Structure formats: C-alpha cells, structure tokens
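Here the complex is missing one protein chain, while the rest keep their positions.
Labels run A, B and C following the written order; every chain starts at residue 1.
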Amino acid sequence: MSKDVKGTYLAQSAAAKAASEGAVSDADEGRSQEASAQAAPAKSQRKGSRTKMVPVPSTSIVPERDADKDPVLECRHLGIDFGGLRAVDDFNMMIGRTEIAGLIGPNGAGKTTVFNLLTKVYQPTRGTILLDGVDTAGMDTAKVSKAGIARTFQNIRLFGSLTVEENVRIGLHNQVKCGMWSGMLRLPRHWVSEKEFHDRSLELLDVFHMANNAGDVAGSLPYGAQRRLEIVRALATNPKLLLLDEPAAGMNPSETAELMDTIVRIRDTFNIAILLIEHDMDLVMGICEGIAVLNFGKIIAKGTPDDIQNNPQVIEAYLGKQDTDQGGE
Amino acid sequence: MLKNLNKTTRSNIITYGIVIVAFVVMQGLAMAGAISNSLVGLLVPICAYICLTISLNLVVGISGELSLGHAGFMSVGAFCGLVVAACCRGIVGSDIVRLTIAILAAGAMAAVAGVIIGLPVMRLRGDYLAIVTLAFGEIIKNLLNNLYVGKDASGLHFSMESANSLGMQGGTILINGPQGATGIDKLSTFASGFVLILVTLTVVLNLINSRTGRAIMAVRDNRIAAESVGINVTKYRLIAFVVSAALAGMAGALYAMNYSSIVPKKFDFNTSILILVFVVLGGMGNIRGGIVSAALLTVLPELLRFIGDYRMLIYAIVLILVMILSNNAAFQSRLTSLREKVRRRSDDQAALAVDSQSGGASHE
Amino acid sequence: MFNHGVSRRSFIQLSGVAAAGIGLTACGGSGSSGNAGGSASAEGAIKIGGIGPITGAAAIYGTATKFGAQVAVDKINETEGKTVLELNWQDDEHDPEKSVNAYNTLKDWGMHVLVGTTTTAPCVAVSTETNADHVFQLTPSASSTDVIGGQADQDGNVTIPRKDNVFQMCFTDPNQGTASAKYIAEQKLGTKIAIIYNNADAYSTGIFRKFESEAKNLNLEIVSTTTFTDDSATDFTVQLNEAKSKAADLVFLPIYYTPASIILKQANQMGFAPKFFGVDGMDGILTVEGFDTKLAEGVMLLTPFVATATDENTKGFVEAYKKTANTEENPNQFAADAFDCVSAIWGAIKALNITSAMTTQEICDKLIETFASGTFTFSGLTGENMTWSATGEVTKDPKGMIIKNGVYEPMDAAK
Partner (left out) sequence: MGFLTNLINGISLGSVYAIIALGYTMVYGIAKMLNFAHGDVIMVGGYLCFISMTNLGLPPLVGVLLAVVGCTCLGIVVERLAYKPLRGAPSLAVLITAIGVSYFLQNSALLIWGANPKAFTSVIPLPSVSLFDGQLVISSVTIATVLVAIAVMVGLTLFTSRTKMGKAMRACSEDKGAAQLMGINVNSTISMVFAIGSGLAAIAGVLLCSAYPTLMPTTGSMPGIKAFTAAVLGGIGSIPGAALGGVLLGIIEIFAKAYLGTQFADAIVFAVLIVVLLIRPAGLLGKEIHEKV
C-alpha cells in the first residue's frame, strides 16, 4: 500500500510556486547528487543555475485564493518511528494560508501522531516541517507555539482548576508581556498588562459566547463548553495555523452544526489556516476545503471532499477490500 | 464592601486580615503578659514555619512538584544569615537593619542554591524529582556538617576541614562544623517575624495572581497543554522553585536568629517532612490553610505536653486521623449531606420566618 | 502528578482537634509529667525543672536523666518526710527549638532551678535563655564548653562569653580529650592510634579536636582518623579496615556506646583486636540488652560512674532506679549524673536555707555564689568531693575503667 502514494496525482493542479518548492525539497532529500543543491536552503531558488529539473509527484493542493502566497504549513517526508514501528512515514502535505483542511483516516492511522509531530510533542525521526517557510527543526513545543501553531487535544487538556478566563489568559501568555518582578512587586506594568489580559480574553471568549462563563472553573464546564474553551485558548496564542483534534467529539448534531459555523467564522475573522482531525464526516465534508486521508501512517489521498468521497483507496481503507467496486457509486 | 471585589482579591484580603489580626491580638496579649511563656517562646518559630509553609506551598501546591528538601534551603539561609549578621556586628548599629540585611542576604544565598539545585532537578518529574530534592537536602546537611567559618580582624575565614585550620588570630568561630553556630545574636522578634510573613505572603500571592503565576499553575494543571500554548515549562517550574528557596532561606535566617545556637542536624529530612505536613494539612495550594495549619501544628505538640510520654504517639494518631477524615470520600460525602441537611433545615426555618412575617406571600 | 485534592476542610477539622487540645490543657492544667510517683503539687516545695529527650533517636539519654533525677527527688522527699522538691521533666526530642519550648513550659510552671538539658546542642540554646532570665542551671551531661561559655579555644578565641548561671556535672569535652590523651600516653597504652568519631555530633567532635591537639603535644602517633554520621552509623567496616591496615594498636572512640557496640562487634567479626579506649559516652555498653559482653572485654573507658560498684550508695541508686524506671537494665552514668545534680542542688538549698518563697532569681544568685565559691563540695555517685569553679566546670577525678569479665574494674594507678 505504501507504494500507492505516488499514484495519487491529485495535486498536479497545484500552484506552480508550491510545486517548485516541492521539487527543491525533494532534491534536498538526496535524490539529486549535486552537492550545491543539497547545501542550499530549501527556500533559495537559483533561477540562473543550470540545475536539471525533474518532475516530482506532489500530494498537495491548496485553495486557489492562497495559491500565490507561501503555504502556511508544508511537511516533507515527515516520519516518526516508535521502536521498530513506523507510526508515520513519508507524510507530505501543504496547507494554504486560509485553508480549512481535514485529516481523516481510520482509527490508529496516526492522525494525532501527526499533530504531535507538528507541535513537537514528539520529535520527528525524519522529514521537515516548514511553518510559513521557516523550518521548525530544533524547536520544542513552546517555540512552535510561539512560531504560530496552536492546537486542541483529543482528550481535553484544560487547566482544570483555573477559571475560564484564566485559561484564556494563559493562552495569551506570549501575546501580553509582563515580567516576574513586575508581577511580584505589582509595578505599573503589571496593572497595564492585567487589563489587557482581561479585555482580550473576554473578547476572545465572545467568539464562542462564553464571556458570561469567564469566572467559572474550567474543569466544571460541560463537555461541549470545555471543547470550545480549548479552541479559544488555542486562538489566544495568535496562531497562523490552528490544529483541532476531533473538535466535534461528543457533540450532538445541532452542536456540531453550530461548531461548523464557528470554525468557518474563526477562519474568516482571524484569517488563519485550520487543520482538523474529525470522524464526523458531515463536518469534514461540510467545511473542509482540502482533505488528506491517512492510513497506516501514510497519506493515501489528498483532494477535495468530492475527490475523497470517490477515491477507491479511501473507501478501501475505511470499509475494507470487498467493497472496492462500490466506490464508484 | 468585600462583596464587590472579585473572589481572589477578597480571599487574599481575608488572608492578610487574619495574619494582621492574629499579630495584633498576640502582640497585645504578650505585652499585657496575658499569655504563657511557652506561647511567647513559640511566636517566632511559628512565624518562621508559616513563611516556610507558604514558600513550600509555592512548589508543592502551586507548581505541583513534591519537594522533600525544603529544610536544606532553610539551613542555607540560616547559616548565611547569621554569618552576615555577625559581619555587620559593630558596623551596623541598629538591630533591625542588621536583621534585614541578614535576611536579605540569606534569601539571596538560598536563591543561588535554588538555581544550582533547580537546574538539574527540573529535568525530572514526580517521585524522581522528590527523591532528588531529598538527596540535595542531605548533601547540604553533610556539607554544612563540615563547614567551618570564623571571623577575625582580617575578615572571614572558611574551611571544610576543621576549626583549627581556619588560621585565625583572636577571632570568633561563627560556624563550627557539627557543633553548628553558637553565640548567635538573637535579633529575631515577633514583629520582624510578622513583617517577614507579610513579605512572604505578598510575594507569593502577587506571584500567583500574575502572568508568571498563571503560567506556573498552567504547568501544574497540564504540562503538555501549557507547552502547547507556548509556555516554557522548565523556566516556570524553576521560577517557582527558586522563589520558594529564597523565601525559605529568609525564613531560615529568621528562625536561626531566634536561638543562640543552631546545628546543621536540625535541618534534616524530618524538618522537610514537617513543613510538608503543614502544607498538605492546610490544603495544597491553599495559602491561608497552610498558615493556619502551620500555626496550629507548631502549638499542638506543646499543648500535648501534659500527656507526657504519650505525646508524640497522640500527635501521630491525630495526623493520621486528620488525613483520613479530610480525604476519605465516604466520610466527606456523609459530611456534605449532613451539612446540606443542616442548611436545609435552617433555610426552612428562615423561609418559615419570612413566610410568617410576610403572611406567606413572600413567593411570587 | 499531585492535584489539590486535600480539601480546604482539612484545616477546619484540624482546628477542631486543636481546640479540643486546648480544652484538655485547660483541664489538665500544668501538672507535672511522667511517672513522677504521684507528686502532687505541694506547698513550699522547690520546683526543679528537667529537660531531655524522651522521644526520638536520643531518647536513651533523656530517659536516663529523667529517672535519675526522679530517684533523687523521691529519695530526698522520703528522707525529709515531706515533699520538699518537685520535679517536672519535659521532652525536647534532642532539638534546640523544642528544648527552648520545653524551657518556656517549665517557666510557666514556676520552675526554680533547671536540671538539664541532657544533650549538648539543645543545652547551648537553653543556657542562653536561662542566662537571660537568670535561672540557675546545672546540666548533668551537656559537656560542650559552649554550654558554660567563656572558654577559649587553642588560638585564644572566646566565641561565647561565660554564662555565669550555668554549671556542669560532667567533664567538658576538652577535659575528656585531654585526659584521654594523657592517660594513653602515661600508661603507654598504644603507639599507633586510630580514631573513629561522629563528625555530625558536637560532643564527639569536641572531644576529638582536643584529643588530636593534645596527642600532638604528647607525641602520640595518630595513624588513622575516620568519621561517621548518625545517618551512616550502621556500618563501620571501612573505618575499621583503615585502622587495621595502618596497624593501629589502639582505637580511640570518643563516641556514645550505641555505635561503639557495633564497632566492637564488627571488629570482632573481621578479626581485628586492638585495644579500644572510650570516654564517658561509652558507659552503658554493658547495659545494652542482649549485648555479648565478651566483645567488650578489655575495653577501656573514662567514666565517673560504675553501676556495678558495690558501695551502698550505688547499690541503693541502682535498685531505686530500676524500680522507678520499671526496667531490668542498669542505669548508666547519665542517670547517675542527673541524680547527683539534684542531690548537689538540694545540698546547697539546705545549706543556704533557700525556700520556695524566694524568687527564681534570688535562688539563682545564692546558688551561683555557692557553686562558684570553690568551697562548696559535694560527694555523690559520680565522684567524691567534687567542686565547681566560677567557669562552671566541675572538678572531679575521671575514673579509668577497664572491662574485665563483663564488669568494670579500675585501671591500675588511676590518676
């Protein structure tokens, strides 16, 4: 099945710039013998040089409106091994600046692992992650967050003993600065920053109409509200890319519908890219522009919702082999 | 009036209030000679233990790390403080100024120790961190047992071998290895202890309710989530650890200068555990509870003196019982339901009273 | 990993417990503690306070002094036919802080004279308090010079000024160090000396320091000096191996008898049989229940008290002690020192016609004058014709003892 990746030429229509970047990156990975190409940073494009260009498969697509800008995220040959197990292998993906992308796949396909790699909860065994063109190699989770990736968690990870507002304030940690001494000695800087913390967190909570819950203890909130709070907290870090790990889990259909609206609204308001993992196909097909399908740690397809719904490999991955011929509908 | 403030501020004001009222009452009683010598003698140690409890609470309750070596920082502060106080003898006239300088120096020294210990320790978690703090506490004790400091006309002399190798002429030995420090000027007073509590309390409460404190609590509540919002986990764990060490050092100096002599043996594992007991009984992260429990548990063994031989046995039983009663789920739920019942009854009565007053038309 | 599950209620409940405690104290009043033989508060009795560890690792010493003092008080009251002395013993857990607390408790009780404290480090702290309050203090066993103050070290540095109200019943540490070195040199007991001492203990380190410098003066060769701490007082094989490899023929042990008993056993196991020389802390080694006294055969020590002595006083004391303490074990020198403390104080009180009507300070003045005069002599269990000097030190002869067939025998030509 691993060989099939090259077969998915869904992305031939991707923007020229993105494709050429992909080409350079492949050269970097050692396919080309030229030392100069290996040493060159991925970004530099030597237009005058006589490097021999070869066509390479790309598995990525981005929305047309983002095509002339740098993609916010680009993964190249990303992979991690746990012991002998290749949990994620040769993961290639590109996300446009304002794209709402989906990452789906059967249980255990490695979706959350991909999130953990992107946020450096796990250090990748191989491959490159470019965030807004910047290589995140050597960064830890905190630095990645500062660089612009925010996330929520599949099993909710709020600061349970703190209030809703405090949770958001902690999200704003790197947005509003105030040193230890200012806080300890209550210098003017502290009061200024506290006001800013307060105003901005209430503003953010308003996105989910949670301003009234600001004083509640986060751990005591109902499940759905906790999920929403996690999103607010992630947004507070002022990300370029928001990773949502099963945002609709445990929600009823009407809540899910509302969530779909909110996700789109977040993208429109904050002008950021969103990558979400979700099992609720109505949500994924409803709002995701590009969808990547992961199976056994590898992307088996990336395309539009229509492409994915009709892709035989995807159907096989989800339903097993016997149903292959039904794939065409 | 209090109701208008937010919950945290209100709670903090109550905490400060309790401390101030307690000080005023005790000071008044002491000046009027209305309390026993035994209690008067306990005032400064109680102040020191309260400061230690508040500072340890910063690590155990707020930062969520188990530290078993708090007495180590206390001892660093204690011995540093008394050396500094001795150096100031004759240079600085006022006792209060001397005490202040000594306590500040003690805090600085303990902070340095906190950084030296904290840097490696912060790589570990949970029980492994606990054992390493224990180990550092023992190492500090062992080093202090071999530390000799003397002062003569030419300045301070240090040695790790013996008092004889200090090479002094006609000076005084300030720290004499296992014999510890003797001839300490008793500079600590109840008032200075009270001020130190206020300082400790202010530092810790301010820290908790600031950007830094929220980051520390975020790391405690969920390390991975804290990292994911861009918080440098090691940095904030270290801040909590070092601030706590510095405050413990200051309390140590206060404690040491309440006695004419002090030995390194005092600052052993048992003292660390004692402070930890204060913190846990007061409620982890609960600063006010810690203050109350430190004061009560310091007095309790003294109150139990009349029992004689069975004193420490009773103390142990009290400790176990309190822990079980305050943490046993079944007992707690029974207590809650009992409280509910009482409240309902009083509510009923209140409602009844209102009903009778307004002729049963109170409900719209 | 620790969440804050410990509820806020815990301290409320705790306060309840403490409140109950306060209530109890109110009921109990400040009665005397321990099995004080039903000493009801008597009119006109002189109140003697005692401090020593009854719990914790040093409880042996505090228990011994407590019962020793109790035996003396009971005996005196019996002789006088009425309660003339009252004893209140307080525990200090061998901790300076707790010791000062105990002292304050005794002050509240209305103590006239303090017998204590038993162990050195707490005593240094308490003696400063008694000095400030002007309460007469006679310590049975706190042997450091810091207790009495005013002593210069060999460089002539005086760290602590003399506390004029504090006197000792035991030898000071330097005295013992000097005496031991002299004894060894004069009797030519050994040429190659190994020392094992507790470097986390004031008493042990104090004796060692003096012994070391005195040995230099007397040209005794110290071939090995090793230490241990209370935390590592279980295994002495390294220290003994070091001594053995340096061919030491005498091992000086300025330590208490508990670790000493292990040292003797381990030396025996490894087939190392030098002479062992101890100081007064070694006394008691024969009383350890289950101790194979054969191991202590030939051990020499300086001690002022021999429980197996056959004189009437000692026999009477040992018998009374066993009854009071409800034990089968012989009292050690700590108990005898405490007994002597009370007896000496009573002697002075009687001679001076001191009554409980006097203030503690007046009593203190009178007792200081008497003890510091140099003419007040006292004969007790731990020495004949003892006198005290204004420095607070006692003058009595150390008895050099050697253990033979499981009992002490005076060493020849004891100085």
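Here is the rule we go by: contacts are C-beta pairs under 8 Å (C-beta built on N, C-alpha and C of every residue); 3 or more make two chains touch, one makes a residue touch a chain.
Every value quoted in this text rests on a predicted model; they were computed, and no experiment measured them.
Although it is not drawn here, the omitted chain touches the following shown chains in the complete assembly: A, B, C. Remark: the omitted chain is touched by one listed residue; of C:Asn241, C:Thr308, C:Thr355 or C:Thr387 this is C:Asn241. Check C:Val288, C:Ala372 or C:Ala390 against the missing chain and you find that the one touching it is C:Val288. One chain is missing from the display, and on chain A it is touched by residues 112, 116, 121, 153. Residues touching the missing chain, restricted to chain B, are 60, 66, 120, 123-125, 127-128, 130-132, 134-136, 138-139, 141-143, 146, 223-224, 269, 273, 276-277, 280-281, 284, 309-310, 312-313, 315-317, 319-320, 323-324, 326-331 (touch as defined at the top).
Within chain C, the residues in touch with the undisplayed chain are 1-6, 54-57, 59-60, 62-63, 199, 226-235, 237-239, 241-242, 245, 258-259, 261-262, 265-266, 269-271, 287-292, 327, 329.
Keep this in mind: only the chains that are shown with their structure count from here on.
Once CA atoms are averaged chain by chain and compared with the all-protein CA average, the nearest chain turns out to be B. Set against the C-alpha centre of chain A, every other chain centre is closer than that of C. Measuring from the averaged C-alpha position of chain B to that of chain C gives a distance of 33 Å.
The residues of chain A that reach two or more other chains are 161, listed in rising order.
Shared interface positions of chain B, i.e. residues touching 2 or more other chains, are given as 285.
Of all the residues in chain B, the ones that touch chain A in their complex are 6-7, 203, 206-207, 209-215, 217-218, 221-222, 224-233, 239, 243, 285. Per the touch definition, chain C reaches chain B in the complex via residues 1-11, 13-15, 17-18, 21-22, 24-25, 28-31, 33-34, 54-55, 90-91, 93, 95-98, 100-105, 107-108, 121, 124-125, 127-129, 144, 146, 149, 153-161, 198-202, 204-206, 209, 213, 229-231. On chain B, the positions that touch chain C within their shared complex are 36-42, 45, 60-61, 64, 66, 125-127, 138, 142, 145-146, 150, 152, 162-164, 168-173, 176-180, 182-183, 186, 255, 259-266, 280-286, 289, 292-293, 296-297, 299-309, 311-312, 318, 321-323, 325-327, 332, 335.
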